[in-house]
Every structure is written in structure tokens, then in C-alpha cells.
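Here's the structure we're looking at; comments come further down.
Note that one protein chain is taken out, while the other chains of the complex remain in position.
Letters A, B and C mark the chains in the order given here, with residues in each chain numbered from 1 onward.
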Amino acid sequence: MSALTSPPLPSDDKRWKIVNGTMRKNGYARHALIETLHTVQSSFGYLDDDAIRFVARSLRVPLSQAYGVATFYHYFSLKPPGKHTVTVCAGTACYIKGADKLIAAAEKRLGIQQGQTTSDGQVSLMTARCVGACSRAPVLLCDGEVSGEMSREQMIEQLERWTVE
Amino acid sequence: MSNGDDVKTLIIDDQEVSARRGQTILEVARENGINIPTLCHLEGLSSVGACRLCLVEIKGSNKLLPACIATVFESMEVSTDTERLRKHRRTILELLFAERNHICSVCVSNGHCELQTLAQEQGLTHIRLPYRNPNLPVDASHERFTVDHNRCILCTRCVRVCAEIEGAHVWDVMGRGINCMVITDLHEEWGSSTCTRCGKCVQVCPTGALFDKGKIGSEHPKYPDFLPYLNLMREAR
Amino acid sequence: MNIEELEQIAEGVRQENAQYDYEVNVCMDLACASQGADKLREALVQAAEASGKKVLIRRTGCMGPCSHGPLIRVDHADTLYRKVNAGHAESIVNSLGGEPVPELQCDLNEHFGSQVRVVLENAGYIDPEKIEDYIARDGYKALLTVLTEMTPAGVVHRITESKLRGRGGAGYPTGLKWGTVAKASGDMKYVVCNGDEGDPGAFMDRSVMEGDPHRVIEGMAIAGYAVGAKKGFIYVRAEYPVAVSRLTTALREARRRGLLGNDICGTPFSFDIEIRLGAGAFVCGEETALIASIEGKRGTPKPRPPYPAVSGLWSKPTLINNVETFANIAPIIRNGGKWFANMGSERSKGTKVFALTGRISNTGLIEVPLGIKLRKIIEVIGGGVPGGHTFKAVQTGGPSGGCIPAEMLDIGVSYDALMAAGSIMGSGGMIVMDDTSCMVNVARFFIEFCMTESCGKCIPCRAGTAQMYTLLTRICNGTATMDDLELLENLCSTVKEASLCGLGQTAPNPVLSTLKYFRNEYIEHIVNKRCPAGVCSMETPVEVLA
Partner (left out) sequence: MSKLKLATVWLDGCSGCHMSFLDMDERLIELAEFVDVVYSPLVDTKEFPDEVDIALVEGAVASVDDEKKIRKIRAHSKMLVAMGDCAVTGNVPSMRNPIGPEAILDRAFIENATAQPQIPCVVVPKLLNVVRPIHEFVKVDVFLPGCPPSAETFHTALTALVNGGPLDIAALTRFGA
């Protein structure tokens, strides 16, 4: 008989049950680590230490290994995202068509570096490794919505709308 | 009993040698007194083929193979010390010295460091590449040991000895690429981690990244060769 | 399910479609969707209702020339309309049965005339969420043929005969790979589809997974039968949510129809597929890293041998092919290996899908027979460089590839010719650059990519790409010396020859190829502190004084 039991849910937040569901579906197998972290991120928006610890203990993955995985994949974020997220595609086609200038303009307007969130938690500025809409380069994702052939002015306009909210 | 197929004959650096099937080029070379430089490899731990210092040339192939992993085959001809290999080895060592802040003169492992010794063996007198000067932490929270990330070369011996031999898996690598770092638990302080305080990681660390607080300066030789004996004893049980 | 039942389903679709007088296919792929294809579709539905005409309005995958989107294909006459918006809906519906709407017609005869569609044969004609649409266009016929009429060895033989080479980049002969996995001993084997399309500037696999997901599933099931695997995984980038949802739907439908699962179509063959999400790591396109990722670990590659064909996922024999490779399987089974081998060049058979982007008039997806002249792709299919600019180079193979200059445009597109030119076929990105692109800056862009995507395991790639980036940055801001250039070239050699996996081994290619063809641009930056394309600002960073 196995003496190993799953750790208790970190809180009574219903989202932990969704997380647990993913692990149960995979029979609490170690290889479900990435799948489960995806569930945590889609449920909570990011991965914090409590979440990683809970998932690692449930799947019996060493803590350092789980942390190693969570920080290896750039899709996972260890910090909460802003209310809005603007993602500039930094794929080759977008780069050839001036994505680097868009990024610089966004950094200047928001006063943050790519990968950061404004201090009021309003906007996160991210870059993506090609969203696959290369024919519409340069491409911007505003809260996941794809806009192509983006000009600097159009982007700033969108950022203005968010920052005055 | 071994049949004829299990014994291979091959040539390493113009020397005819024999080997058992499944042996790595490195094992056979060392058995025959042929030195191939290594850093991430350590007898008693699994091989990862990451440092690329043990790359060797095989006649008939343009690809370089890691001697710590590549196994022998009948009639293979191995060269371990060509100009091409020496050039790559020097560049790899330069990359390591420029990557973090290896200031040998003020290192606890000065004089007992595998990286330093290899640099001398490979004839390195200076680093042509620009130093990267990253700002890295030193974690002295553990009561017995310290980790100085400035001197870590990410060979992952500590990770492997902790997971494979001690069975604790307290160490692992976080991040990726040039931002990789060895961590304990959830990137927590070593002192408050689930470390068993066995100290094996310190003994296998090839540089001054992991060291014993009780020792200073030149009194800090390490003894990583306990591993093969430990494994032998465990197998015998 | 048997061939007859499959035919019944196809007949059902044909009968259902016959109830309609007209057909309008609306491209819902990313590029068109981002320009209001959804609203357009709604407007078409409303206009059709209002007119009383019986119009089948179908959502489809990518039709190809994205720069002309939103695109729709109207009626059985196969008329393509470009730059369509919701305001056109009424006139389109009114024109059905009469003359086409002149202002929406596009003259893309030359664009399409040089293409041959095998992988994309269904693109723009089927609703990717309807398995029946796929079946109506001969879908799953190949799988049933294989299960009822062919031996596994026969399947491997047919694929070998087709001379298909892996479409993921390296071009390893697919038949040989299948044969190796088939011969590997072990009761458990796996089939893995690599859908981790990480090359920036490439979206072929996304379009196939989103526009024709069953084609991939069918190819994988056939592979499973051929190599003796019961279980498959599709590894898809998390950045492709639509592909994930289409594949999920497709898998469910295929199971419902008994085309996946236990005892498929009443034969003893069982096969099922699970989706695994990538999480933003380019290196996971490398076979051994992809395997580590499916196992829930850091995506760091391992030295090969052992090859995954012998020891792969959970140390079991594993067949890994890319999306486009699997998408070629069903047509090869249906039409024969020789049919496929008749297309293409001497050593590169069949067709290849490319994502044509950058400074070119017709951007989008194209499919061409291999061996086609690069010039034909750029000047005829792509319509040349717009805006009065001059063509400078075309980049193929993504971060692992190289830049091919104007004077080499007459080479045929094949694995070997591209390799000889210092680039690679890669997964199929083709990015066109004109005189406004600085080749040093482009090289720096790719090295920055490789630096951030390096897994960090081996030293040459981890620290080498970072050093190359530093040196290229010096060149771009005018602080480099000729010694730095020599250092850069020395690093290229070590990173290329000493790195553990393909990412590192090919990372120097963008630098080496631009050094080969555009060395003068490097020299201009270093010696005269001038960027010929006017891209690099040449501002010395305020570094020296504290």
C-alpha cells in the first residue's frame, strides 16, 4: 500500500480543483508537470511558489526540478500579469518590418522594459517569438487580439486608451 | 564468459587498444593512459556530454563525438588531440572564463580547481573574448557550505550527485541559456532548503563554486573520487 | 467503419451540399481573421438569408495569398475574391449565378499557376471542424486502405519509394526513419508529431493543423500501423491556441467515427493520440528536447546516439516527424510512391510548403514542387519586391538558415542546393529582404534569437551565442575592430562544430552566410563606422566615462 498521499489544496479557491483535475486525469504521473503548470497559469494567470510547490508535491517531482521546468519555458510567468497585455511579435518578418521600433516606442511610452508590467498593474509589455501571422507584419496582440500592419501611432493610441482607464 | 563479439579492437591516437563492447571512448582511453580533458564528466555519475571538452575525432566522420558518451566500435580510429580539437577546447575554456567572474587569485579553490588546471594544460595564457561580468549572488546561508555562483560553470555534477547518489534532488538548474543557474528547492536559500547536509555536491564541484566554510584558501582540495568506490560498495550489498 | 461506409459519409456530404445552389468559402485563418473575416462571414450569412438564395457559407483554413486578405472563394467556378469586407456581402450574394464582382476579383493566375498543391490540397475547401468535409475529399481512405490491404512493411516500402524527406528541416529520409522504428524491438513504441513550429517567420504547420487537422491525424495513424505503435502525441506550441482547439475537435471526431481508438475499423490495429502543449521553447523542436518536454522535463537535448528511433520517449522506440511530413503521407498512400517521386528534383522529391514573407508583394503560404528556381518563387509567385526597392537577399531556414543573395536566385530549391548555398531548407520560412535591410543587423537578430533560445546545457551554445551577440552588437554600433571580426569567425567555428544539438550547430549559419555574401557590409560597419542600409544608428554607447 502506498503511504504517499497528495498534499491538501493550498486554499479553498475553486481553481485548485481545476488544477487537481488535470493531475488526476494524468494519474498524478510526473510527466504531467508541464500540463499541470499550463492549467495553473490559465487558471491563475501566473505561477507562484505556492502553486509550484503544490503541483510538485502532488506529482512527487523534486521542488528544484519543478522550479527548473517553470523557469525554462518562457510561456510560464512567475509574476502576475497586468490588467492588459500588449504583445509585440518579434518574429523575423515583423522584425524586417520594424517590430524593434514598435517595442522601443512601447517601452518609452509605458516607461518599462519588455517583459515588465507598469507599476499601476495596468499594462504588461511582452514580446512573442512569432505568432505565425507573418504575412501581416508587423503584428501586435492586444489582450490576445491579433492586429496586423501596425504603425507606431496606432499602437500608442491603444496604449493611451488602456492607461487612462 | 565473453564471446569474440564482445571485445573490440580500435586505435586511439595511433595506439592499438582493446575494449569491451559498450565501453565509452573515454573509459578505454583512460585505461590506456591516454588523457582526454573533461569537466562535466565524473566517474560514478551519469554522463551528460555538456562541456564538450572531451570531443574527439573519428576517422571517416566529420562530426566530433563526446568521448564520455560515444561507445567504441570495431576498428574505429580515434584522434584525441588534433589541432582542430585543441582550438575548440581553448575556445570552450575561454568561453567559461569570460562567462562569469572567475578570479582565480581570490578563489578558495585556487590551485585545486579543475577549470584552472585545464586552462594551463591547454596552454591558455589569456582570454581573448570580452568578459561578461554578470552580477551574481553568493549564498552563504548554509551552516556548513557556501555557493558562489560567480564560479559556477553549470557542469551539473552537484545536481547529478544529489539526485543520483544522495537521492535527495535538492539541486537543479533554473532558467535557460546564458541565464541558467543552479538552485536548491524553489530557488530558496541553501540553508533553509531540504538539503541533507551530506556535502557530496561540494566534493564533486570542479571549481570554487561550492565550498566548505571551514576551509580557507589553499587548504581546500576536493575528493570527488569517492564516487566509484561508493557505487561499488552499494552494488556489492 | 469500412471503405463503403466512408464512401457513404462522403456521399452524404455531397447530397447535403447539393441542396445548396451556391458555395462561398471564407478564409478564417489568422491573417484574414485579423482583418474582419468573422464579420464578413456573418454579413454573408445575413445577405444570403435576405436574398432567399440557398448559399452554403463555409469557414475554411488558409487560402494562401494572405496579403490580399480577407479572401473568399465563390461558387463552383472557383473565383477568388480579395480584400473583401462585410460591406461587399450583399453584392457578392447578388452576383451569385451571374457575373463575378469585378472589383473583388484578383489576378493571381501567375501566383497560383506555378504552384502544386499536395499538402494544401484541401486548404480553402473544407471546414476544418467537420470530419465529413475531410472524408468527402478522400480523407481517411488511405488509412483504411493501409489497414485492410497493406502490411506494415508494405507501407514503409511505399513511403521509402516516394523518397519523401523530413519536412522539419534536416531532410532525413522518412522511409528510412520509419523502417528503423519498425525494426526496433520493444512492445511499446510511440509516434510523435512535431508541431512546435518555432522558426520565427514560418507558419506552414500552424496552417495545416488549423486548416486540415485530420490530414495530420491520418498520417500519424498510418505511421503507427507501419512502425507498430499504439500511441501518438502531437506536440503543439501553446502560442497556437486555434491549432490546439482544432486538433482537439478533430481527435474527438475521429474517435467518434472509430478512426482512432481500439480496433480501428474492425481491424486489430489500435491507435490513439494525445495533445501535448509546448511552452515557449524553440529548442523543443529538436527531437531529444521535444521528448524531454513530453516527459514533463526541461527541454534540454541529449547527445545522439542513441537516436529516438531506438530509444526515445520513456526510452522506447519513437518515430518523430514534423506536421508537414505527416500531411504528405495520405496522398502518397493514395497515389503511390512513384507519383510522389515523380515530382521535384533529383534528390528532393515532392512539394514543399513555404511561408513567403518580408519585403515581397504576395505574402502568404505557397506550395511548390521542389527544384523550382528561387527566382520564380520571388519574382513570379511572390510578385517581386514592392515599393521600387531592390531585392537583396532571401532568408531560408529560420535561425538555423542563411541569407541567399540576388546573384544566387537561379539555384533550384532543394535540400542540397540550399545547403551548398550556406543555408538550409528548414521548415519553410522564406523571408525576403530588400535594400532597407542591414545584413549585419539581421545576423544579430538571429543570434539574439539563438542566445535566448539556447537551453544552456552545453557551453559552446550557451556562452558562445552570447559572445557572438556581444561582438555583433559592437559591429552594429561601430565600436568593433577587425580583431573582433576574427574572434567572431573563430567563435562561429567552435559553436558550429562543438555544440551538442542542432540549435547550436546551426546557430552560426546566419552569421556565416552573411559574412560570405555580404562581408563588405561588415567591413563598412567596422572600418568606416557606417551602416550602408542606414539601419544601425552607430551611436557609441555612453560606456567609457563614469
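The definition used in the following text is that a contact is a pair of C-beta atoms (placed from the backbone, for glycine too) under 8 Å apart; a residue touches a chain by one contact, two chains touch by 3 or more.
Quick caveat, the model's predicted, so the values are computed rather than measured.
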{"item": "Hidden-chain contact residue, picked from the options B:S79, B:N101 or B:N231", "value": "B:N101"}
{"item": "Touching the absent chain when the full complex is considered, from B:T9, B:N133 or B:S192", "value": "B:N133"}
{"item": "Residue among B:T71, B:Q116 or B:T156 that touches the chain left out of view", "value": "B:Q116"}
{"item": "Where the unshown chain meets chain B, residue by residue", "value": "97, 101-107, 110-111, 116-117, 119-128, 130-131, 133-136"}
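Keep in mind that, in the parts below, only the chains that are shown with their structure count from here on.
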{"item": "Core chain by centroid distance, with centroids computed from Cα atoms only", "value": "C"}
{"item": "Chain at maximum distance from chain C, centres defined as averaged CA atoms", "value": "B"}
{"item": "Chain centre separation in whole Å, for chain C relative to chain B (CA means)", "value": "39"}
{"item": "Length of the line joining the C-alpha centres of chain A and chain C, rounded to whole Å", "value": "25"}
{"item": "Sites on chain B at which at least two other chains make contact", "value": "173, 175-176"}
{"item": "Interface hub residues of chain C, defined as touching at least two other chains", "value": "281, 298, 453, 455"}
{"item": "Residues of chain B defined as touching chain C within the complex", "value": "48-52, 55, 64, 66, 69-70, 84, 87-88, 91-92, 95-96, 98-99, 128-130, 132, 153-154, 173, 175-180"}
{"item": "Residues of chain A that touch chain C when the two form their complex", "value": "29-35, 37-38, 61, 65, 68-69, 72-76, 90-97, 128-137, 139, 145-148"}
{"item": "Residue ranges of chain C touching chain B (in the complex, touch as defined)", "value": "281, 298, 302-303, 451-460, 462-467, 470-471, 487, 490-491, 493-494, 497-500"}
